[in-house]
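Removed: one protein chain of the complex. Kept in place: all other protein chains.
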Amino acid sequence: MNQKLETVIGLEVHLQFNTRSKIFCGCANDFGKDPNTLTCPVCLGLPGTLPVLNEEALYDAIKVALALNCQVNTFIKFDRKNYYYPDLPKGYQISQYDCPIAKDGHLLVPTGKETKRIRIHRAHLEEDAGKLIHDPNSKCTLADYNRTGTPLMEIVTEPDIRSPQEAYDYLRILKLTLQYLQVSDCDMEKGSLRCDANISVRPRGETKLGTKTEIKNMNSFKAVKAGLEYEQQRHTKMWQAGEKIVQETRLWNEDKGITLGMRSKEEAHDYRYFPEPDLVPCIVENKTIEDIRKTLPEPPLEKFNRLIKDHALTEYDAQIIVQDVALADFFEQCASRYDQTKKISNWIIGPLQQEMNSRKASFTGLQLEPENFVSLILQVEDGTISNLAGKDVLAMMLDTGKRPEEIIRDKGLAQVSDDDTLIKVIDEIISANADVISQIKEGKESAMGFLIGQAMRKTQGKANPKKVGELMKRRILHE
Amino acid sequence: MDLYKLTAHELLDLLKEKKTSADQIAQSYAQRIGKVDPQVKAYVRVRPRDDKAASGPFPLPIAIKDNICIRDNETTCCSKILAGFKPPYNATVIDRLSRAGVPVLGNTNMDEFAFGSSTENSCFGPSRNPWNKECVVGGSSGGSAAAVAADEAVWALGSDTGGSIRQPASFCGVVGVKPTYGRVSRYGLIAFASSLDQIGPITKDVTDAAILLGLIAGYDDRDSTSVDHPVPDYTQALGKDVKGLTVGVPKEFFIDGLDPEVKAAMDEALNVLKKKGAIVKNISLPHSDYAVATYYILATAEASSNLARYDGVRYGLRQIPAKANRTSIIDMFEETRRVGFGAEAKRRIMLGTYCLSAGYYDAYYLRAQKVRTLIKQDFEKAFKECDAVITPTSPTTAFKAGEKTSDPLAMYLSDVYTISMNMAGIPAISIPCGFSKAKLPIGLQIITKAFDEEMMFRIAFNYEQAAGWHKEKAPLT
Partner (left out) sequence: MGKHLITPKDVETIAHLARINLTEKEGETLTHDLENILHYVAKLEQLDVSRTDPTTHVAPLKNVFRKDEVRPSLSQSEALKVAVSQQNGSFKVPQVIE
């Protein structure tokens, strides 16, 4: 069989909300603490305990639903998903089955040269389970219930994704969209964002879906892409060899770069869903939804397009700046004060980004006012300070919160730019370096650099190097 | 003066007159338990007297059913699977009793996880009816009812999912109340069927029930199904007469299995109420015949899910099967639950699991939820034409131990008169209304609409005071 095959992918993302407390109890919603130090009778599922819904988790879920262009279900009900596993204290998970909070949405995904519309099938609210650590030495498993009861949103796409790269791009824009909402830090390493994938292949043109396999245990966006690439190949090979693909769940093995079928034969789960009797329904008013909608930030893709259109940024620059919504706002505030937007973005992407890297801080961790940043740029542009000095001033601004003018004055960083002073210095250098002058006049213009360097040394680096170069050249070559 | 024979309100009067003390009362009951409980076996765990117990206006010792959590006190639902479990927290009702100064005497016997109508399903063995030790105490709050009937406590708390307070109260000749659903917090009540369970008082007379309900009722922000409805002083309802009130008697309740002596007692009770000015009227609750079937689908389905947490992982019993190879976690789940659950628990879990399983959900669970609506609507219609509905509490008096244990369905059918009220979420009280020739107590059930416990107490008190059955004491020495 040598038909052209098409890959069909659907993604299921679990997002942890960053509410202060858990979804059904008052334990702190925190990560990385000692085992079983963030638990209570409710999230331990001790006999007799009952859940009470955290309203912030509901609002966060509505925010996500709106950001994903979904229809928000105004009737909110919860259901029990019944199964047995040691990380599930009640023997059931409180989730949503037939009335998910969101459905029929979409996300615009920039992928390659195009922007693809990936439909969101549904998104619902549920509670997270605990963590199991398998100890092969003592042949036992250890259960930590700190994570039990963390609010989760499960976001499921339609099988609209057509390649592992598209899947990767979907995850990146999804993460950025969710980060803009500030409902989660979307960090796969911390587990606040998790992804499982479904993949199948079919002949191009066929509308029926092929047999799918599910891939779990991918712990980064790259792993999702790699796992899907591996499965895509596996499906393709089997299809071409006429072998039947078994519907199963496979685990991604990062070390070996392969997926493995799970050892225990996984029977289809019968979750015996039924409406959660311990939680009463919520009716969300349309006004509430509209109020929440008004608080939504401009989505990253729109901001990206607008930065290019309104501020003439390159795609490359805009792409970097939108990665952080606070940084993007900062850029726009600077742009409202100074129309040389390319220069602003250069300073952001260059020196400012370097400062953030070396301080291991995000933009919100810094103290920087737009007017001060713009002022700094202007003073470099008009020659008050050199470019190099400007970077130092930036660092000092971030350290002290002082204005650039103050720092330049206090540290005496102002360049010497006036012609008369510079010509005097230049003449001194010229007269001391007659042999170099002859070289230059004979055509070796590169030797000019040496003389400029000398002039800089003579002025303790304070001379405006550009000016020195101009005047030096004029003096030597044209006079 | 035998303090243990007195009611709560009588003891309160004595305390007010300084004719007794909290200590003397506690002492009297402790001695009574020592003397009589070996015969009755109402208690599964007697607490040592707590000298440091908080004092308060109600130092009247109480017996607590073994499914209500008491901090650091073994609470097992009379099941092996919870052996040794000590909850690190109090049920809300226990906190409220504690603030009122009510000391806890101990935990009482029950059918395992409240699955039963005779307390024969307890892993500790059955309790014995103080009126006739060869008879059952009823269930599932049988131990609590027996304790009150035997004067082994001033009063008690039980739980009621399909009649588990009212039926044992009826079998033991005491008063039992199932409040409106949402009236009393379920936080700390080890769940059987979440949409049906309520904690309620079991007492020596109606006045005590009114007092105790007032102490435990009220909104709790830890229970999402708790209703924020003000708690009135229920004792205020006790003085009002019943002139002109209408009580409905559902024609569907005259089933084949209704013991003629029970029917006779009820007819006499209705006469008493008529003499006091009430109007008795025949009404219809057309879906009565479907109540037991509906209940056993809904309650067992919810129970199968509520009991899934008993898997040996975190607390209670853990049983590893004796096997040659390495044990898997599933082996541990299955063996723990095999050993830990009794036969009735297994039966209900299996039935409930089946009703929720793929392919059967619509035919069983969903259908039962719809019939529940019809049953609820029957009562809503009935309360448009009457102030209360009256029925016998149980079709029979206390049956002999072992009589119904071989036929689960027969045991389920004995709940026929009490089951509908849990499904409708409405309050009901059982009060003594006579005795059979064999001197076994007969219970009368008064049912009112949601949050109308005042009407329920009002009619119950009127009858009680006119008939005087509450003054009879079980022949225990």
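First chain written, first letter: the chains are A and B, and each begins at residue 1.
Following the convention adopted for this analysis, a contact is a pair of C-beta atoms (placed from the backbone, for glycine too) under 8 Å apart; a residue touches a chain by one contact, two chains touch by 3 or more.
Please read all numbers here as calculations on a predicted model, not as lab measurements.
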| item | value |
| --- | --- |
| Touching the absent chain when the full complex is considered, from A:E6, A:D270 or A:E369 | A:D270 |
| Among B:K80, B:K204, B:R337 or B:K404, the residue in touch with the chain that has been omitted | B:R337 |
| Identified contact with the non-displayed chain, of B:A42, B:L351 or B:V416 | B:L351 |
| Contacting the left-out chain in the complete assembly, out of A:P203, A:P281, A:G350 or A:G453 | A:P281 |
| Listed residues A:Y84, A:Y97 or A:Y338, member touching the removed chain | A:Y84 |
| Missing-chain contacts mapped onto subunit A | 19-21, 25-28, 34-41, 44, 46, 52-58, 77, 84-86, 132-136, 138-145, 251, 262-264, 270, 272, 275, 277, 279-283 |
| Subunit B, residues in touch with the chain not shown (by the definition above) | 85-88, 181-182, 195, 221, 224-225, 227, 287, 289-290, 292-294, 296-297, 304, 308, 311-316, 318, 320-321, 326-335, 337-338, 341, 343, 346-347, 349-351, 353-354, 357, 363-364, 366-374, 376, 408-409, 412, 423-425, 450 |
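In this section, only the chains that are shown with their structure count from here on.
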| item | value |
| --- | --- |
| Geometric centre distance via CA averages, subunit B-subunit A, whole Å | 57 |
| Of all residues in subunit A, those that touch subunit B in their complex | 41, 44-53, 80, 82, 84, 86, 89-92, 139, 141, 143, 270, 272-274, 277-280 |
| Subunit B to subunit A touching residues, read off their complex | 67-69, 75, 77, 82, 85, 87-89, 91, 186-191, 193-195, 221-225, 301-302, 304-305, 307-311, 313-315, 326, 329-330, 333, 353, 356-358, 361, 365 |
